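Of the protein chains in this complex, one is absent; all others appear in place.
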Amino acid sequence: MIRESYINWIVLAGFLVVPLWALSADEPFTITLATRAVLLALAAVGLNIALGIGGLVSLGHAAFFGLGGYAMGILAHHAQTFTPLELGMFTIAGTKSMPIIWLTAIIVSALAAFVIGLLSLRTTGVYFIMITLAFGQMFFFFSISWSAYGGEDGLSIYVRNGFPGLNTLVPIQFFGLCFTALCAALFVHWKLRKSPFGLALNAARQSPARVETVGLNPVRLKLLAFVISGAITGLAGALFADLNRFVSPTMFSWQLSGELIVLIIIGGVGRLMGPVIGAALFVTLEHFLGAFTDFWHVWLGVILLLIVLFARGGVVGILTGKAGPHV
Amino acid sequence: MSEAVLETRNLHKSFGALKATDDVSIDLRPGEIHAIIGPNGAGKSTLIAQICGGLQPDAGSVHLSGRDVSGLSTAARAQAGLGRTFQISALAMEDTVLENALLGALGQSGRPWQFWRSAARRTDLLDRAMAALDRVGLLDDAEQVTANLSHGQRRQLEVAVALTLGPKAFVMDEPMAGLGTEGSKTMTTFLDGLREEAPILLVEHDMDAVFALADRISVLVYGRVIATGTVDEIRASKEVKEAYLGEEA
Partner (left out) sequence: MSTILIIEQILNGLQSGIMLFLMAAGLTLIFGVMGLINLAHGSLYMVGAFAAAAVAGATGSFLLALVAALAAAALAGAIVEMVVIRRLYKAPHLDQVLATFALILIFSEGTRWIFGSFPLFLDVPSYLSGPIRLPGGIQYPLYRLVLIGVGLSVAIGLWWLTARTRIGIQIRAGENDREMIAALGVDISKLYTIVFALGAALAGLAGALVGAIQSVQVGMGEPVLILAFVVIVIGGIGSIKGAFIGAILVGLTDTLGGIFLPQLFKLFMETGAATQTGSALASMAVYVLMSLVLIWRPTGLFGARA
C-alpha cells in the first residue's frame, strides 16, 4: 500500500509534466485538455470541502460554477461591447481583467452559497440533497429565460481575458494560471482540514450531537464550509468560462453538479487529491472513450456503479488501502 | 443550604398519549451526586434531553446557576456550563481519541473560527485535552482511531470530553452501561472524586454504583418522580420497593 502523501505529490507532478511534454511535442490540444481537467478539479476541490469534510451532499454546486461563469461572461460582455453594466443605483464598467473577474466570481458565488446554505441547512439528509438540486435548477432556468445575456444560447467572449504580465492566449500560460489556482485551493483545503475549524467541521459531519454538546453550532460550521466551498467552485467557473471563451446555461445544469460529485467519488471523497485524481481520470476517459465510442457515458456509468458498489474509497482508497471518511 | 447548580421546575413532556415527563422538579446541589433511577422507558433519557436542550419540554423550565436556560440551544447550554455524556456514545468515530478530546477543548475555548492555524499547534487546547485523557486513563491511546476503541474505552472518552469542558454540572446518561464489573468499579472510583469539581446528575441502572456514589436518589417511574431522598431513605421506602425495586429484589 502506498502512502497518501506520495500519491498526492505524484499526481501534482503528473499535472505539470503532461502539459510541459505537450508543449515540447507541440500538442496544444493536450494542454487544453489538461487545463480542462485542472478546472474541473478546482471546482470539485471546492465541493469536496462541503462534501468530504462537512458531509454536505450538495447536488446543486453547478449554481456556483455557473455564477462564476456568468460573472466572467457578463463583465467581459460589457467590456467588449463598451456598454456599462446598470445595477439599479449604480453603474459599473465591464472589465477584461482576470483578477477583478475572479474576485467578483468569488464574492458573488460566496453570497449565493450563503443564502442557499442558510435555507438548505434547515434540512438534512435527502431533503438537503433535493433542495440544493432545486436551487441549482432555479439558476438554470433563470439563465435560460433571461435573454439579456444570451438566454439559452449563452454568451461568447471574443478574446480571452487578460492577466497582468501574462499572455493568456498562450495555452501553457493560461494553464499555469489555472494550475496555480488549483494549488492554492488545495492549500486552502489542506490548511482548513488541520485547523480548529476543520476539526470541528469534520466532527460535525460524523456526529452533530457531539459538536453541540461541546458548545459549538454544527449548522454554522457547515454553513461556513458551504460558503467557502461555493466560492472556490465559483472561481473555477470563471476560469472554465474563460477557457472556452463561452458561458451558457449548461454550466448551471444539474448533470454538472452530478459530475462534480462523481469526480470526487472516483478519486476518493474527503481526500485532499480525490477530486484531482477524479478529474484527471474523467477527462482522460472522456477523451479516449469518447474517441472510441459516441456512447462513452454508458461506460462512465458502469465504472461509477462498480466504484460505488465495490470500492467506496475511490482510487485513493484502493491505493492506500484505507477506506477514508464516510459521507 | 446552598443554592442549586442545576434545577428543573415542573417539566412536562408528552409523546402523543404517553407522558414521558410528568411534572418533574429536581435539583442538583454543589458537591453532590444526584442519581436518577427508574425502570427502562421511565423517561430518564427524555428528561436529560430536556435539560441539555435536544428536546423542548411542553411546559416547565431548566435553570443553571439560577439562570433560566430553557430557551437556549444545546450548544449555548453547553457553553453555559452543562457537561453531558450520552447513553449511546456519540463520538467522532473516524477521528482519533485525541481529536475528540481536542474538540471538547475547542468548544470550551469558544474559538473554533480559526482557519489557518493547525489545531495540533494550539497548546492551550492540547494541554487541556491531554489532561482530560490522562485523568480517565486514555493517554496511551491518544493516537488511536476512536472506532478501534473498546466499548469501555469509548465510555471513558465520553467522560473525558465532558471533562475538557470544565462544566458547572455534569449530566451523565448511564456511564457504566456495558462496562463489566471491573470497568464499573474504576468508573465508580473516578466519578466519586469528580463530584468535588462539579456536581453530577447521574442516570444509572447499575445499583451497586448508584448506592456507592449517590448523595441523593430520585426515582422516576412512568415519567413521575415518585421519591427523592438519601440512599437509606430510598432503600427503606415502601413506595419505591413496590413500584420499582420490588420487581428486581
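Chains: A and B, in written order; residue numbering restarts at 1 for each.
Going forward, a residue touches a chain if its C-beta (ideal position, glycine included) is under 8 Å from a C-beta of that chain, and two chains touch if they have at least 3 such contacts.
Keep in mind the model is a prediction, meaning the values are calculated, not measured.
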(request) Going by the touch rule at the top, give the shown chains the omitted chain contacts. (result) A
(request) Using the definition of touch stated at the top, determine which of A:Val17, A:Ile92, A:Val159 or A:Val308 touches the missing chain. (result) A:Val308
(message) Out of A:Leu133, A:Ile157, A:Leu201 or A:Ala231, which residue would touch the omitted chain in the full complex?
(response) A:Leu133
(request) Could you please point out the chain A residues that touch the chain left off the display? (result) 51, 57, 59, 119, 122-127, 129-131, 133-135, 137-138, 141-142, 144-148, 254-255, 258, 261-262, 265, 269, 295-298, 300-302, 304-305, 308-309, 312, 326-327
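The rule is short, and it goes like this: only the chains that are shown with their structure count from here on.
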(message) Quick check: how many Å separate the C-alpha centres of chain A and chain B?
(response) 43
(message) Considering only the defined contacts, which chain B positions touch chain A in the complex?
(response) 52-54, 73-76, 78-79, 84, 86, 90-95, 99-100, 102-104, 106-108, 110-120, 122, 125, 161, 164-165
(message) Please output the residues of chain A touching chain B within their complex, sorted ascending.
(response) 191-192, 194-200, 202-203, 206-207, 209-217, 221, 224, 325-326
